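Every protein chain except one is present and positioned as in the full complex.
Up next is chain A:
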């Protein structure tokens, strides 16, 4: 159990502290034999770099990358504040 908790913490810190990533909004969830990375980033390059760095650092762990790219279309509605 301790190893599992440390693994998630180490991945979380890699995601934030590695200058090639610097993401604080990525979730790390453990399945039985799998670690799932979730959340959204601003570009496909950033998503691919996250997967590359995490799988390189933890080659013994099966990693699945469910990270999406945040859409950037103009809105179609306005909210009235009252």
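The rule is short, and it goes like this: a contact is a pair of C-beta atoms (placed from the backbone, for glycine too) under 8 Å apart; a residue touches a chain by one contact, two chains touch by 3 or more; residues count from 1.
One rule holds in what follows: contacts and distances are computed from a predicted model.
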item: Protein name as given in UniProt for the chain not displayed, "Pyruvate dehydrogenase E1 component subunit alpha", "Leu/Ile/Val-binding protein", "Peptide/nickel transport system permease protein" or "Metallophosphoesterase"; value: "Metallophosphoesterase"
item: Selected residue (touches chain absent from view) among A:19, A:32 or A:60; value: A:19
item: Chain not shown, touching residues in chain A; value: 19, 22, 24-25, 27, 39-40, 42-43, 45-46, 70-82
